[in-house]
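Dropping a structure here in structure tokens format, bear with me for questions.
A single protein chain has been removed from this complex, and every other one stays in its place.
Our next item is chain A:
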Amino acid sequence: MKTILKTTALVALSAAPAFADKSDDTLNVAFTKELENVDSYFNSSREGVVLQRAVWDGLIYRDPETNEYVGNLATSWEWVDDTTLEFKLREGVTFHNGEPFNADDVVYTVNYVAKEENGVKTQRNVNWMESAEKIDEYTVRINLKDKFPAAIEFLSGPVSMYPDEYYAEAGPSGMGLKPVGTGPYKVVDVTPGQHFVLEKNEDYHDSPKGEPEITNIDIRTIPDVNTQMAEIFSGSLDFIWQVPADQAEKLATMDQFTVANASTMRVGYLQMDAAGRSGEDNPFTNAKVRAAVNHAINRQELVDALLKGESTVINTACFPSQFGCAQDVTSYEYDPEKARELLAEAGYPDGFETEFYAYRDRQYAEAIVSYLGEVGIETDFKMLQYSALRELNMDGEVPISFQTWGSYSINDASAMVSQYFKHGTLDSARDDQLLEWLDVADSSTDPETRVEYYTKALQRIADEAYWAPMFSYNTNYVFTKEVTYEPTPDEVLRFVDMSWQ
């Protein structure tokens, strides 16, 4: 691969300058993964989030820089009680098909997605809502199933508003082929999984997202990163993202490209079977062994050598920018000697053997495995398909694994720590104390109480070394010098923020 890249790079340097697309006001973008369905409730892809933010709007908007919540399709909102939110809606907004936006649309969308039988793919994004009711033409209430303080965050992110008449008729399949929203871009053409053409919405309302500048966005799915590079060299692409670190480094040395790096909310960590589900005698039930694992790995070296960019070492079971993600917890510095001592104290003076699972980023997982080997933890390394590992994990058959979690870009600690430590199918600790504290933190409407209880829980997770948090991920955006774009740390590509130089 590297040789190819060098060849590609050398050839490109000697090639004629790429032709411009600024001239026809069309930005050519590549996706790597085939997006399943443009209907944002029926995909779970990063690509889907990108299109969702371009095509649809939520009631609320979170400024990606300041993390402040402002109204978008709603102009104001208030908590009527702990489980009821009331919204005043923006007037004069129309969907791309001309349908006016009003309370009926909110009621229909919420009631549709909240109903489990309708099979929304990302249940977590919607299953906290019970129903919605219309108060008047521009006032609507959303009823929650239970107390859920992260509601505002979800309403500013994955929950977007659909046109009721159109959606009732088209359904998810129709919406996937001919998406209709209120967003800054309208979809003019969809070839499922392969090709998406967007056009600026000239009538976009006065939204905090801002006015779109580039007229046409042409997105093609090109699975091979090398081919994407060839396309950007030949001038038929203007923008690629999720470019691997080593390739981005080389592209950064060339004059015709801008390489921007931004962190993402994805966190890599080792999950260990503290609850003993994979066998009572498994070494990871011993807190000293788990602490030894934490001490054994040189995370800074992993970040410097492999992840690079904006990645950082992570010490907690959440992403630092998330609300409630306390950073002041026990951390484990790299100390292989101490790791060996701890293993000896735990009764494994000569180390032990274990199965080690991973489902992505083989090179990171292999590096971690070699650190473990250094302190005497011999691993039988198994790389599985994501779904196969998930199944083993849910059945409690995984002693230790390298996992990652992106929190759906939800900027609230509940999107990570509460996912994994509340006795769900993927909880490897099964700690009753944590369940109790996290319940308080998740359902309290008082921010201070939430912070207090998340901190307690995160502190306990660190003390017990239930996980070995590793690092945050980053992503590289590469675009031609004609394009101006400032990526945000949440890995959401915002076409509305892009413009020509």
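The working rule: a contact is a pair of C-beta atoms (placed from the backbone, for glycine too) under 8 Å apart; a residue touches a chain by one contact, two chains touch by 3 or more; residues count from 1.
In this text, contacts and distances are computed from a predicted model.
Undergrad: Considering only the chain that is not displayed, what protein name does its UniProt record carry among "ABC transporter permease", "Translesion error-prone DNA polymerase V autoproteolytic subunit", "Dihydroorotase" or "Glutamyl-tRNA(Gln) amidotransferase subunit A"?
TA: Missing chain, per its UniProt entry: "ABC transporter permease".
Undergrad: Which of A:K134, A:K147 or A:R220 sits in contact with the chain that's absent?
TA: A:R220
Undergrad: For the chain that's not shown, point to the residue among A:S76, A:T253, A:Q385 or A:S499 touching it.
TA: Only one of A:S76, A:T253, A:Q385 or A:S499 touches the chain omitted from view, namely A:Q385.
Undergrad: Which residue, A:A287, A:A367 or A:L426, contacts the hidden chain when the whole complex is considered?
TA: A:L426
Undergrad: Out of A:L177, A:A245 or A:A367, which touches the unshown chain?
TA: A:L177
Undergrad: I'm checking contacts with the chain that's been left out. Which of A:D57, A:E231 or A:E310 qualifies?
TA: Reading the full complex, the residue touching the unseen chain is A:E231.
Undergrad: Spell out the interface residues on chain A facing the chain that's missing from view.
TA: Residues of chain A in contact with the hidden chain: 4, 7-8, 11-12, 14-16, 34, 36-37, 39, 42-45, 116-117, 119, 121-124, 127, 172-173, 176-177, 191-194, 220-224, 226-227, 230-231, 233-234, 236, 360, 384-388, 390-391, 394, 406, 408, 419, 424-426.
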